[in-house]
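Removed from the display is one protein chain of the complex; every other protein chain stays in position.
For chain A:
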């Protein structure tokens, strides 16, 4: 039986209930939650947006946040935890203001996503899911984000940075860490991860110009239309950030390198120590 954990040996004490939000925070979130619940014929449908909402409060989904969702929707914390652990957009630990996701699904990976991800890991000194010491950037590799005609794609707080190179991606994270205002190829000037989570909870971005920012369809989206109108093929427009290959490292994968292997299972919710879910005997015993 495995009873040791990084925190030490479990003494069999059940986990204490999480601390509640301060009264003013709770009142504010409850008002927001009522608005979210009102959008649905059945209150439980509000669970995904409410998890985005509590994430907008603390930057990740905490036990306090899950307790709040359970209270509002009259669910058990087990029901809420089951949902929160299923979806990858809910963070399970404190993370940076800017979530930098490099697409490493096949097409982007082949087009250079692997090289970009490797460059950023070296440049930032963090692995998949790691956060820089200044708390600014959390790096992760992501799956296909429906922008393959703009490959390789990097997402920051779920705004599009199209046609990236290792050099442009390095400049991007440097700017983020330096606090320089960064504008995506498609999307609005970046706000923090918490502010993004609030939009995901269904509260429209109130910033002036946010909806219009970056203009209409991106250049790749317009190629067919231009051809149909008899226009000559436009030169491929490159985002000002996208530079040449300088600083890029040719990708030389070691045999043990497999991106998805970085997706080690995250810690699941605490179980009742009296009834551990782990294997009762080591393999081969």
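Here is the rule we use: a contact is a pair of C-beta atoms (placed from the backbone, for glycine too) under 8 Å apart; a residue touches a chain by one contact, two chains touch by 3 or more; residues count from 1.
Just so we're on the same page, contacts and distances are computed from a predicted model.
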item	value
Undisplayed chain, where the name is taken from the UniProt record, one of "Phosphoribosylformylglycinamidine synthase subunit PurS", "NADH-quinone oxidoreductase subunit F", "Sugar ABC transporter permease" or "Cytochrome C biogenesis protein DsbD"	"NADH-quinone oxidoreductase subunit F"
Which of A:15, A:180 or A:221 contacts the chain that the document leaves out	A:221
Of A:67, A:104 or A:138, the residue in touch with the unshown chain	A:104
Touch with the omitted chain, as defined above, among A:95, A:128 or A:163	A:163
Selected from A:68, A:90 or A:117 as touching the chain missing from the view	A:90
Residue numbers in chain A that touch the chain omitted from display	39-42, 44-49, 51-52, 73, 82-83, 86-90, 101, 104-107, 109-112, 114-115, 142-152, 155, 157-160, 163, 165, 184, 186-188, 196, 199-202, 204-205, 210-212, 214-230, 233, 235-236, 238, 242, 244-245, 248, 250-253, 255-256, 258-261, 263
